[in-house]
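Can you keep this structure in mind? I'll have questions shortly.
The block that comes next holds chain A.
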Amino acid sequence: MPAGPNQLLGHRVADAIEAALRGAVTGRHVEWVEVRSDRVRDVLHFLHDSEAFDAAQLSNLTSVDRHTHFEVVYHLQSLDLNHQIVVKAIVEDHENPLLPSAYPVYKGALLQEREVYDLMGIRFEGHPDLRRLFLWEGYPAYPLRKDFLSLGQITGKDVNPGLVRFPFEDTEDPDRMLNAGNIVTGEREAAAGNAGQAQAGH
Partner candidate 1 sequence: MESPGIILAFFALSGLTATSALLVLVARNLMHALVFLVVSFLGMAGLFLTLSADFIAVAQILIYAGSISVLMVFAVMLTPLASRNNGSTLYVIPALLAAGGLSNIIGFIAIDTDWDERKGEVLAQSDFTTTVAGIGDLLLGKYILAFEVASVLLLFALLGAIVLVQERRRAGEEA
Partner candidate 2 sequence: MPARRRQGTNVNSTVEPYVLNIGPQHPSTHGVFRVRVVMDGEVIRDLDMIVGYLHRSMEKLAEERTYTQNIPFTDRADYLAAMSGNLGLALGIERLAGVEVPERASYLRVIFAELQRIASHAMANGTLVSDAGAWQTPLLYMFREREKILDLFEMTCGARLTTNYMRAGGVSFEPPPEFWPALKELVAELPGRIDEYMELLADNEIFLGRTRGIGVITPEDAINGSLVGPALRGSGVPWDLRKAEPYCVYDRFDFDVPVGIRGDVYDRFMCRMMETRESVRILQQAIAQIPAGPHKNDIPLALRPPVGEVYSRVEGPRGEVGFYLVSDGGPAPYRFHLRAPSLINLSLLRELARGASLPDAVVTLGSIDIVVGEIDR
């Protein structure tokens, strides 16, 4: 399996966390540790303060929408020991995702959590300044969620009908992968219709 060169084994990290914080770990993997979302701050605290792991820096914080739940992924690293730890918090509540903020442990989470909130709609409890980062307050959706298709579908107005997801997965036209560029079906059909008319005219 692909892993980072200096990445710690997930099992080792999971054992240590389980020893210190009973019940926090929900899943183990060779690369990452899955922890309960409500205890993620304790886990981060533990990893940050522990001598053996010394996770001094929050390298990356992002999130993945798994349709039924969210994963919030923390890439921690120790600069002195030169290793990387991946922690995943599983947020089960897909409707109203909420988990404690990492900001009290890592100041570097300030903007990354805002970004996750802005694009994925996951709220972080205890974040000092949780506002949208790129989009404006009042934007009606969270674009990185998998159920986000287009603004038209969300607002109910027919502004941009029918973005086709994965146009290169088109079974009727396998070559589309090479020269795809037109992902709006309406235009494509119109273009096809025009071409047909032009041919008919000739």
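In this text, a contact is a pair of C-beta atoms (placed from the backbone, for glycine too) under 8 Å apart; a residue touches a chain by one contact, two chains touch by 3 or more; residues count from 1.
The candidates came about this way: all candidates are chains of the complex that A comes from, given by their letters.
In this text, all values refer to a predicted model and were calculated from it rather than measured experimentally.
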| item | value |
| --- | --- |
| Candidate touching chain A in this complex, from 1 or 2 | 2 |
| Contact footprint of candidate 2 on chain A as seen in their complex | 1-2, 4-6, 31, 56-60, 62, 64-65, 73, 75, 79, 82, 84, 86, 106-112, 115, 119, 133-136, 143-144, 148, 165-169, 177-178, 183 |
